[in-house]
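Structure record follows, encoded as structure tokens.
Note that one protein chain of the assembly has been removed; the remaining protein chains are unaltered in position.
Up next, subunit A:
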Amino acid sequence: MSLATALFLAFFGTAAIWFGVVVFRTHSMVRSAIALLFSQTAIGAMFLVMQAEFLGVLQIMMMATEMSVMAIFMVMFMMDPGGMGKMDMTHQKRLSLWAGGIGLVAALVVIWTAGWQGPVPDVPGADEQARLLGRELLGRSMFIFESAALMILTAMIAATMVAIAPQEKDSQ
């Protein structure tokens, strides 16, 4: 076990959880989006600590743009995006707390009783990982990769069609 790795994982993990909680604690919706960005960035940093460099950088870049878009939507759609009016936008709090708590405890029980054993194998270097991933994407997993591309294209068309304003019918 590397003490430094464990410490960095714990640090970024605590940051990710803390900012995840802040997302639902603050009254300002813009602050919520920024807190979610920090939470996702901390997860990206955990990927980097776990030597998944490509995925870590991808996670940070993708979430930075995604959360910026989300913050813009917040300002556009919210009645009180700055949280000045302290509006309560929650419901069924007790049920949600129970569901979240039960989910957390169940996952922790599974994790701590599963008994995964070492030793931890070595990881190839970042350049070798990128080469292997490229071969995987354009080899054995090519069909899945292309299906993901098709899924994104379908979602883009569907989202645009749903969002387009209905045209006024000509009355004549």
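Throughout what follows, contacts are C-beta pairs under 8 Å (C-beta built on N, C-alpha and C of every residue); 3 or more make two chains touch, one makes a residue touch a chain; residues count from 1.
As a convention for this text, contacts and distances are computed from a predicted model.
The unshown chain of the complex is recorded in UniProt as "NADH-quinone oxidoreductase subunit K", chosen from "methylmalonyl-CoA mutase", "ABC transporter ATP-binding protein", "NADH-quinone oxidoreductase subunit K" or "1,2-phenylacetyl-CoA epoxidase subunit PaaD". Residues 1-2, 5-6, 9-10, 13-14, 16-17, 20-21, 23-24, 29, 32-33, 36, 39-40, 43, 46-47, 50-52, 54-55, 58-59, 62, 66, 69-70, 73-74, 76-79, 89-93, 95-97, 99-101, 103-104, 107-108, 111-112, 115-118, 120-124, 129, 132-133, 135-137, 140-141, 144-145, 148, 151-152, 155-156, 158-163, 165 are the ones on subunit A that touch the missing chain.
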